[in-house]
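Just dropping this structure here.
All protein chains of the complex are present and in place, except for one that has been dropped.
By written order: A, B, C, D and E. Residues from 1 in each chain.
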Amino acid sequence: MMELSIIWSILIAQIMLGLAMAFAFYRMVRGPRAQDRILGLDTLYINAMLMLLTFGIRTANSLYFESALIVALIGFVSSIAFGKFLMRGEIIE
Amino acid sequence: MSHLTDLPVWAAVLVCGLTVLGAAVALIGSVGLLRFTSFYERLHAPTLATSGGVLMICTASIICFAVLQSRWVFHEILIIVFVVATTPVTLMLLGQAALYRDRVEEKRGVPLKQRPPREEPAE
Amino acid sequence: MTNWMHHLLILPILLPLMVGAAMIPIDERNRSLKGVLSFVSTLALFILSIVLMRIASMDGAPAGNGVYQLGNWPAPFGIVLVLDRLSALMLCLTSGLALAAQAYSIARWHTAGHHFHSLFQLLIAGLNGSFLTGDLFNLFVFFEIMLAASYGLLLHGSGPLRVKAGLHYVAINLAASSLFLIGVSLIYGATGTLNMADLSMKLATLSPEDRQMVEVGAGVLGVAFLVKAGMWPLSFWLPTAYAAATPPVAAVFAILTKVGIYVILRLSLLVFGASAGASAGFGQPILLAGGLLTIAFGAIGVLASQAMGRLAAYSVLVSSGTLLAAIGLGHPSMIAGALFYLVSSTLTIAAFFLLIELVERGRDAGADVLAVTMEAYGDADEDEEEEEVGSAIPGTMAILGLCFCLCALLLAGLPPLSGFVAKFAILGGLFGLSGAEATPAVSAADWTYVTLLIVSGLAAMIAMNRVGIRTFWASIENTVPRVVVIEITPVVVLLAACIFLSVQAGPAMRYMQATADSLFDPAGYTERVLSAPRAGGQ
Amino acid sequence: MNPNEGNGTIEYAGKLLSVFILAPFVGSLLAIFFPPDQRGATAWFAGAIALLCFLVAAGLYPFVTSGGVLRYDIAWLPELGLNFTLRMDGFAWLFTVLVTAIGVLVVLYARYYMAAEDPVPRFLSLFLAFMGSMLGVVLSGNLILLAVFWELTSIVSFLLIGYWHHNAHARDGARMALTVTGTGGLCMLVGLLLMGRIVGSYDLDVVLASGDLIRNSPLYMPVLILVLLGALTKSAQFPFHFWLPHAMSAPTPVSAYLHSATMVKAGVFLLARLWPVMAGTEAWFWIVGLAGLSTLLLGAYFAIFQQDLKGLLAYSTISHLGLITVLLSLGSPLAAVAAVFHIVNHATFKASLFMAAGIIDHETGTRDMRKLGGLIRYMPGTAVLAMVASAAMAGVPLLNGFISKEMFFAEAIETHQANILDTMTPYVATLAGMFAVTYSLRFIHSVFFGKTPEDLPKVPHEPPRWMRVPIEFLVLACLVVGIIPAITIGPFLHTAVVSILGANTPYYSLSVWHGWNLPLIMSFVALAGGIGLYFLMRNYLATSVEGPPIFRLLHGQRIFERVLVTLSWKWARSLEQRLGTRRLQPQMRFLVFIAIAAGALPLLLNHFELPPLLVRSIDPAFALLWAVGIACAIGAAILAKFHRLAALVLLGGAGLTTCLTFVWLSAPDLAVTQLLVEIVTTVLILLGLRWLPKRIEDTEETELLSLKVRFRRLRDFLLAIVAGGGVALIAYTIMTRPMPDTIASYFLERAYKEGGGTNVVNVILVDFRGFDTLGEIAVLAIVALTVFALLLRFRPQADSLEAPEQQRVQNAFDDDHPDRNKGDSVAEYLFVPSVIMRWMFPVIGMLAAYLFLRGHDLPGGGFAAGIAMSIGFILQYMSGGTRWVEERLRIHPLRWMSIGLLVAAATGIGSWFFGYPFLTSHSQYVTLPIIGKFPLASALFFDLGVFSLVLGATVLILIALAHQSIRAPRAHARAMRKEAR
Amino acid sequence: MEIILSAAIGVLTASGVYLLLRPRTYQVIIGLSLLSYAVNLFIFGMGRLRVNAPPVLEPGGVGDLSRFTDPVPQALVLTAIVIGFAMTALFLVVLLASRGFTGTDHVDGREQRHD
């Protein structure tokens, strides 16, 4: 019983995160402006990181951790590159 | 998934609860992203995930591993710290870019660049 | 058991790799130093490959001879390098060509861009690795080294023509590399191995379903090789790319298509040889048809080419088609001739690519601008200046004319040079001296092949004739091109190699025959690779 | 001399055969080095060589009498039956003598003929090479060797005909000669190869002994046709005759030699050589006969209407070669004798006539018979010689031409085969004889008699004494042979004939008078008719244009040129365009299509069973994840044209999904690497986006898409669907099959025990398959170098030269406000973010160190660490700009790359010193105080190399791109300055 | 799982191939990237799919295929990722250079009438 509820609750969490990603995707594809798309991607990244964490909990294996850590620490680099591109037209001046 | 059943009930409840809750917060954030009508409103949406979502799910993860491996493993804290440190950069840059673009297009309701400077010369 | 001699086997890869790497930080102002380093390295490589050729042709060598287990992991688990007559031959050809191209480049072309010599050395490393490796995925890696370096070298000198050609070349080859990966992984997925020898062993024992998957993989893989080999209709990028490349690069590119041929030859005989059960002879009809079409297309292109560069590039296709169709026909007696042809045509085309620029130099002043762009270091946009290199040597025209004639004879396969010997060897192998007892009829495929071989030779003759007359006989301005000795020498040396091949056709053909025989003995290869002992005797 | 005199002598004499090849070719090489002004010395040298060959030939005569054969063998390609075999029998001997003797005379003649400004050494060098080739043809004892020399004669003759290459006619004539004879030669080669296949050897002795085998072989027809193509083209037989007249642009000595005595004779030589094994069949009779007869007649007819002296001689040569061909076609031994005899006779009189024509040309400056006349008054000696030779050509009694022609007439009336061709022969022969008389008469009459023209370019006079000597020799030979054939030519002819016919040698008489018989009457008819015809046509010919009526419209050369241009140029070009393309899209389409076919064929050919559909065990979260991923991919595909940034964003989405998949399916290493690469790629493409042209969706345009475009897109779409479906199907099939017995078990077993690491993937990367990794980083280095080198030469388009719009707007804003400096906007914009970005640098550095050090045991490794570190650098570039960073940090990516590659390779080499192969890893736990056990693996050093290289390469690529932003404005400013000046 | 991943590979391939056949260089580079995802997943799939069985041993351990997923395809994918990245960079720079020289972003270096 408990096993089932654990499984289900984590699965539900993952499905929710999947939905969150889907909504983020909506912004990525629909915009309407470039900044919306980039914000969408950023959200996608965050949710993906959360998905990785839930996956870690689900499997009780800590090997997912580096990926999550990299999203947390370095994932923002592509977003700021996008942001700078919007603002300045080039990302390294 | 037998290992999760090794968790004591309190831990299991905590882990599951925090996970579902965290995911729910993140989901709601995304819903905000979906439903808000202006970009500046949407800008707030991912912060739900980066604050509440990350906090809860990381806590769940910490509890889960701490209990399972019966040692104090906190490295998920790093994720929280990094997310908190890096999210502002993205959002700041995006926000400013949006401001710039809206200003160039002379959109209504967007504050102009803050002019004149504080020490206004006497006319 | 591992003695120092044993490590010679990996030097053809390591030496250029390390020399190329070491030259990266050297300032471009020290180009001559780089040139000398590079040349010395290639020379050492050439000598080495001759030594390896001798080692490869030793009979009765101890077990494990010519098999190099990287990381001391035995096949099929680790990567192995395998030296046999064929790979030794290809090594020798590569370093020979490279030597000529390198010497040539030192006169002026290496100044046309940055890091020429490093890229050149790395290209050699890639080529040598492709010839030596006995592992499919490692082959992919070396293919990529070779391709990446070839991209760099093709783009060497920049300019709109090269960049446009380069874009196509890169795009096509990237797509082909994807196919390569799909093919290799599919084969792994179905057989659980990446070692060619092991694959050859396993194929016969596979279930029909798995074998089918291997065939799919091999088919897709084959397309990747055929792109490289230049089979019609996968070869349209080739003439433009080769014609656009700087001469020394084009010359060494002459062997790039041969890598595709080499791999096809190796794999089709090793993996899909007689012992492959139901898969024996896989793909041969395609190779035959494709090869024939390629010869035809190449010959048409040769005829249709006004510029010598394109003519030479189409000759590459003719050469490829000839070899592919020969493999497709699958007569064991032809393969030796085909190998001879491979060597001869590669040398010829390389010499021709080098010669073209010398011949045209006197005619088209604009060509030189591209050639020698002095760059302000760090910023290439400064005004381009022209620099005169070389002086008008008396008799230059006569030497160039003679070289051109030799190239024409070689390309057309006219007697008495190695081009003819090669065609004769192929045709002789095809027809055979069956003698009085029974003269088997000549099949339609054979006839088509013979006809195309002859017609392609004719096409080359007509085209070279046209171009030669225009250049040497009918040219109005009689400016003698300014050529330095170091430019003409490589051409002469390559052609001399062809002449040497013609004179020493007997010994050369004996080597090729032995090579062909060993290719038709996959069991010997497999045995050698899989039973090689590990160092330290574990 | 007794041929059985002893093998030693014969062997020695055989060796002498090599003189015939060596002397001319070596002489040819040496002749080039004579100074151009040394006409005399070069001629002496060349003449000496020809004479030497002649004398050796003469000396060898005793060995070839009564069927004797000399051989000299050198192994060339013995495995394939190709040897350098020289073989001299009587027939070859006769030809050798002919070639060398006329060679001597032509050299002598050329000494005086060639002008001072002509590069004589080149001429004589080529001449000697030609002589060598011709002797090679004659003396080859191996079919393939014969083909070799055969083609050599074509090639050298090309160079000789084109000797005066400033003359367009010479160039065209040379090209045509080479094209026709070269093509024929290649066909012949195939024929000879087939003959070898039938006989089992290319050795001429073996072949000549295998006549029945050849004639009865199913391959006889192909062999016949192919060999005849060679022979008939070479001998200028109809319909391949047209090249010969155009070869007359060659210097006259060349014509005298090549187009009378040697090259064109090679064809009939071959016919005679192979006569014993190929003649006598109906096919032979028809093909050779028809070609010969038509050539005989047409050549003679055309010759009448030539206005160019050499043209007349050329057509007459064609006609005479036709005569010889007819004789050889008949298949009767007696005819063969006549053929051989006529070969010799024709050579003597035609060579002398060509030389005479050359003298006329040389002395008058023209060869046009309409302009010439009355020359007998100026050069009586030459006139007499020419008249005698002409008479021989016309077949006037008491001259050599008469005897062989009588033999021809005699053979013509014989019945050889019961068909129409055979019946026609005598009539055609007589008619052609008549024409021969006409043109011979015309030659003499129009040149030497009649009015002396006033407008000659030069005042004619007799040539130098020695220039006439060769003609005198030859004419003397015509006379002597014509009067006393049996004594003079008889024995030699017999020797030659015996060597062809052997036991079949018939009885024949070489007397001048055979009584009143039909051939004699035919001769008289021809003589009388010819004279009559000439006088009927005389006035017409005196003013007519070149070439026979009607036929001249059928200009052989023009047809040939047109066919050649059409075939080899127009058609080739249009075919090239149709069969090939220079556009990328069709090429890609082909590639995709063929790849699909290559994958599908094995499935279609062997029955392929679809794998069962497994729907259970689908994880809904994973499915949802991929729903997003798939949507991202499709979105990227749709938006890539008009919404580049959006496509890039969506690409990132697809990449992220891929990363998650890797984690999900037990590949943490892949996820880490993919994530890092993903980020760098995004930065990279964003760096590039700045340089691409604006592309704004034009809605009208998309609505008005033509049907063609829609079709093309649909086709590509379908192709893409099939490709995707195929790959998916294959992937699914494999994934649902049980694992094969794989090498992976070995790695899993030994990764820790022998590789010293728990992360098996990393152990594979740095140890089991470390060589792949070495190669992979080499690729990265190469690409970085390429990118770097290419970008040094990067020239942006004008429209992307100036700073992006945003920067211009922001700079303008700064400029407009007096309290602001240019760049304040960006400084403000980045003020707070850059603080965080800079603090992140050491943190990322820490992460890189962590990834690097744990790689061997847990996901990570040098590659991931290198990329992570490079992202740290990029972050600084983004925060502070290029100049800012480079003022503060020492960035030497080239050095890092070099060191990385060298360290990795050197680590591999280290194992040599322990007696192990390259890259054998060594790991050991070192126990240090305080720190405790510390793993010290060679793999760590290897990974260090990987790290250094990856860092260097990634930074180099990105920085090189970033630098363009600094360079472009400078270049822009420079361009503006230039414009202003 | 297999069916999902196959579908993913299929769609990625199809999108990539479709873009490869398009006339704009940018489309091609995006196509190549998508294709390389597809290829990487394909290679990865050749080792069969396993959840929670990463090939990381316990120290001192000996692994076997019943407990761990096949590490070989993973190693191959890693190499492929690296090379794919390098090639993307290269293609990008070449397309930029082409655009610089020719002025257009058409793959043939000049605008064709209708694509």
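Keep this in mind: a residue touches a chain if its C-beta (ideal position, glycine included) is under 8 Å from a C-beta of that chain, and two chains touch if they have at least 3 such contacts.
As a convention for this text, contacts and distances are computed from a predicted model.
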Problem - Hidden subunit of the complex - UniProt protein name among "Na+/H+ antiporter subunit E", "Simple sugar transport system ATP-binding protein", "Protocatechuate 3,4-dioxygenase" or "Phosphoribosylformylglycinamidine synthase subunit PurQ" - result: "Na+/H+ antiporter subunit E"
Practice task
Tell me the shown chains the invisible chain touches, ordered by label.
Solution key: B, D
Exercise for the section: Could you tell which one of D:Y508, D:F717, D:F841 or D:W912 touches the chain left off the display? Expected result: D:F841
Exercise for the section: Kindly state which of the options D:E11, D:E609 or D:D819 is in contact with the chain not pictured. Expected result: D:D819
Practice task
Just name the one of B:V13, B:V67 or B:A85 that touches the chain not displayed here.
Solution key: B:A85
Exercise for the section: Mind listing the subunit B residues that contact the chain we can't see here? Expected result: 25, 28-29, 31-32, 35-38, 40-41, 43-45, 47-48, 50-52, 55, 73-75, 77-78, 84-85, 87-88, 91-92, 95-96, 99, 110-111, 113-114, 117-118
Fill in the blank from the handout: Logged for subunit D, residues touching the omitted partner chain are 819-820, 824, 827-829, 831-832, 835-836, 838-839, 841-843, 845-847, 849-850, 853-854, 876, 880, 888-889, 928, 930-932, 934
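By definition in this document, only the chains that are shown with their structure count from here on.
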Problem - Selected interface, A-B versus C-D, where C-beta contact pairs are more numerous - result: C-D
Handout entry: Taking each chain's C-alpha mean as its centre, the one farthest from subunit C
Key = B
Fill in the blank from the handout: Relative to subunit A, largest Cα-centroid distance belongs to chain D
Exercise for the section: Determine the centre-to-centre distance between subunit C and subunit E, using the mean Cα coordinates as centres, and give it in whole Å. Expected result: 28
Exercise for the section: Can you check how far apart subunit D and subunit E are, centre to centre, with Cα atoms defining each centre and the answer in Å? Expected result: 40
Practice task
Mind pulling the residue numbers of subunit E that touch at least two other chains?
Solution key: 20, 25, 42, 45-47, 51-52, 54, 56, 72, 79, 83, 86-87, 90, 94-95, 97, 101, 107-108
Exercise for the section: Note the residues in subunit C that touch 2 or more other chains, in rising order. Expected result: 137, 141, 144, 148, 151, 155, 158-159, 163, 167-168, 171, 175, 182, 186, 188-189, 194
Completion exercise
Each pair of chains that touches is included here, namely A-B, A-D, A-E, B-D, C-D, C-E, D-E
Problem - subunit E contact footprint on subunit A (complex, rising order) - result: 59, 61, 63
Exercise for the section: Report the residues of subunit D in contact with subunit A in the complex, numbered from low to high. Expected result: 619-621, 624-625, 627-628, 631-632, 635, 639, 645-646, 648-650, 652-653, 656-657, 659-660, 663-664, 668, 671-672, 675-676, 678-679, 682-683, 686-687, 689-690, 803-807, 810, 826, 829, 833, 837, 840, 843-844, 847, 851, 858-860, 868, 871, 874-875, 877-878, 881-882, 958, 961-962, 965-966
Completion exercise
Contacts from subunit B onto subunit A in the complex sit at residues 1-5, 7, 9, 12, 15-17, 19-20, 22-24, 26-27, 29-31, 33-34, 39, 42-43, 45-46, 49-50, 53-54, 57-58, 60-61, 64-65, 68, 73, 75-76, 78-79, 82-83, 86-87, 89-91, 93-94, 96-98, 100-101
